[in-house]
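Notes to accompany the following structure.
Note that one protein chain is taken out, while the other chains of the complex remain in position.
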Amino acid sequence: MGKHFFAALRRHLNTFLTLMLVGLLFLALRWANTRLDDFTLRILRTGAVYIVAAVSYNLINGITGQFSLGPNGFMALGGYVVALLMLPVPQKQFVWFLEPLIWPLNSFSFASTWYFFGLSLLLAGLMGAFGAFLVGIPSFRLRGDYLAIATFGFGEIIFVLANNLIPLTNGPLGMKGIPELASVYWCFGWAVIATLVVSNIANSSYGRAMKAVRDDEVAAEAMGVNVFQAKMLAFVVSGFFAGVAGGLLVPLITTISPTLFTFTMTFNLLIIIVLGGLGSITGSVITAFSFAIASEVLRAVESPMNIGPIHIPGIAGMRMVVFSALLVLLMIFYRRGIFGQFELSWDWIRSLLTKAAGEEVRKKWTRGKTSS
Amino acid sequence: MSLETFIQQLTNGVSLGSLYALIAIGYTMVYGILRLINFAHSDIFMVGAYFAFYLIAVFRLPWLLSAILAVALTACVGMTIDRVAYRPVRNAPRISALITAVGVSFFLENLGLVTVGARPKPFQRPELMAKVVRIGPAAISGVSIWVPILSIGLVIILLYVIYRTKLGMAMRSVATDIDTTRLMGVNVDTVISYTFAIGSALAAAGGIMWACKYPQINPLMGIYPGWKAFTAAVVGGIGNITGAMIGGFLIGLIEIMAVAMFPSLSGYRDGIIFGLLLVFLLVRPTGILGETLKEKV
Partner (left out) sequence: MDTGKNIVLKLEHLTIKFGGLIAVNDFCLEIEKGELVGLIGPNGAGKTTVFNIVTGQYEPTSGTVLLEGRDITGWRPHLIAASGIARTFQNVRLFTGMSVLDNVLVSQHLRLRSPFLSAALHLPDYAREERHVRAKAMDLLERLELTPFAKELAGNLPYGQQRRLEIARALSTNPKLLLLDEPAAGMNPEETTRLMRFICRIRDEFSLTIFLIEHDMRLVMGICERIRVIDYGISIAEGVPDEIRRDSRVIAAYLGEGGE
């Protein structure tokens, strides 16, 4: 009876603590929104979008252990959905000057209200999920690394379509003048949702099935895990949030073109989840956010500089050299990343606190003993 | 389509296909032995072309000597990549090896961008390749004739190595069962090293011939040929060398012919191949010649 009571308390305590943290985040955002300049806010919002993308990417790569190279493709799907739905009709007429935009998209667009934006983000997510489902069918029927190939191929197909389906995407020119709707609240709101949902999944029976598939597919299957289903669920959820992330990114930077979602996007996300620890959701959250800030800082690397007598002109791409070398080095020397598969959780913090408290008590006790 | 253009397109497709086949063999050999998609293979292809470019344009070596040296150097690069990046993760979870491969690939591309620059460089091709040959009514560039001939020659040498030499036997043995081979006293790491060397040499040869066919080279030139060659390897049956060749020719022909017959699709050229890949994974994931790889339980 007592045991049950405490178990129940602890469960609700965790929920309560999480709610409190979200509340604090909200207050911090309100403060940031009024006090910080646009440039800083934009970096923060980008960081939040990266969290959505990275956490969902970690679900398939880190937790389920299936190597996807797909987020850029799914983000592109989501991005185009939101752009097409939210771009005002006059702007559409202005942008598509060569060939007209197809009906019915040319004759309507969502008003820039929060509920229509929310709806378009949901549609962006569903589009990403649908894309993932389509790629998942051929990829998960056999054991092996077919997912990596199929997702890369899918990304390229999206790229080709975005460049060529001018009546739908306006080709390489893309769209501009998309209303800047992705406020801090939207971005961080989705970051919170993605993090909570993905960690709920990871800690549920479905998540255990996914991890079992990661650790040993044969054994998982022999213990009754439907391997195809476990992979597919992880991948579709991952695709959903990638779609949402793409849908948030576009009304954040207000333009879209095929080059926004190239393989480099996926590569950045890969660095993030590897650095944070494959399989650690909190690790991904922290590194995703840090990455967005660090990329701004690292722009310095690419600007012209003089080292002694050597003049290095601004080398575009130096960042990527550093990042790719970092990725390889991480894999060789520090495979587990910063967090490994460890999660920052309330239980962990509490156990740390109780341990510290215990330590304190013991210290006092021994001190008392020696002094007497 | 007139007979003339048809013959032109056909030879064009065959020569493109033979290049895909050369690259695909490298993918399939590494996959057969390590179950690793060597994402960096497409960039090794690019490295080969650049070696040849610099040996010809800067060191002023004769063309043929440059090409041979470039192939040898690229083989060394391939072995180095295996030694430095892949060997340390060989016993790690498979996803680690894949991530490493992606990292190496990106590293080579971006290092290329930073060191030699993104601007395409004009590649000097030998007289023989540039000359136009007439077959019946069609005027065909020498490249389209020589590339398939040279490629097939290289593949014959490769097949000889694999089926007639001790090294080849060791390679086949490692591909069948790496652990047992090790127990038999074969130095598996050396065999793998040679596999990378051979695959990289073929990729370099492919890269140089590619540069003869499309005489502009840039650090990202390997990405699309690489992925299409990988598609070819999958279509042919991954792990199977003959399959990689068949797949290569098939992909090359499909790519050229689809655009020749439906010029409006030219923008979708790359999309067609990747679409084909997805369809193939759906209907015949083991490829044309592949068998299902049974996992030991």
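In order of appearance the chains are A and B, and numbering begins at 1 in each one.
Note that a contact is a pair of C-beta atoms (placed from the backbone, for glycine too) under 8 Å apart; a residue touches a chain by one contact, two chains touch by 3 or more.
Everything numeric in this text was worked out from a predicted model, so none of it was measured.
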{"item": "Residue, one of A:Gln93, A:Thr113, A:Asn200 or A:Thr259, that touches the chain absent here", "value": "A:Asn200"}
{"item": "Option touching the unshown chain, where A:Val237, A:Ile256, A:Val285 or A:Met318 are the choices", "value": "A:Val237"}
{"item": "From A:Ala132, A:Val227 or A:Ala242, residue that would touch the chain that is not displayed", "value": "A:Val227"}
{"item": "Touching residue (missing chain; options A:Gly155, A:Gly239, A:Gly279 or A:Gly337)", "value": "A:Gly279"}
{"item": "Residues belonging to subunit A that touch the chain removed from view", "value": "7, 11, 197, 200-201, 204-206, 208-209, 211-212, 214-216, 218-227, 233, 237, 279, 341"}
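Convention: only the chains that are shown with their structure count from here on.
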{"item": "Between subunit B and subunit A, distance of the C-alpha-averaged centres to the nearest whole Å", "value": "34"}
{"item": "Residue ranges of subunit B in contact with subunit A within the complex", "value": "35, 37, 85, 88-89, 92-100, 102-107, 110-111, 113-114, 118, 227, 230-231, 234, 267-271, 274-275, 277-279, 281-282, 285-286, 292-293, 295, 297"}
{"item": "Subunit B-touching residues of subunit A, taken from the complex the two chains share", "value": "61, 65-67, 69, 135, 137-139, 141-146, 148-150, 152-154, 156-157, 160-161, 163-164, 218, 267, 270, 274, 278, 315-318, 320-321, 323-325, 327-328, 331-332, 335"}
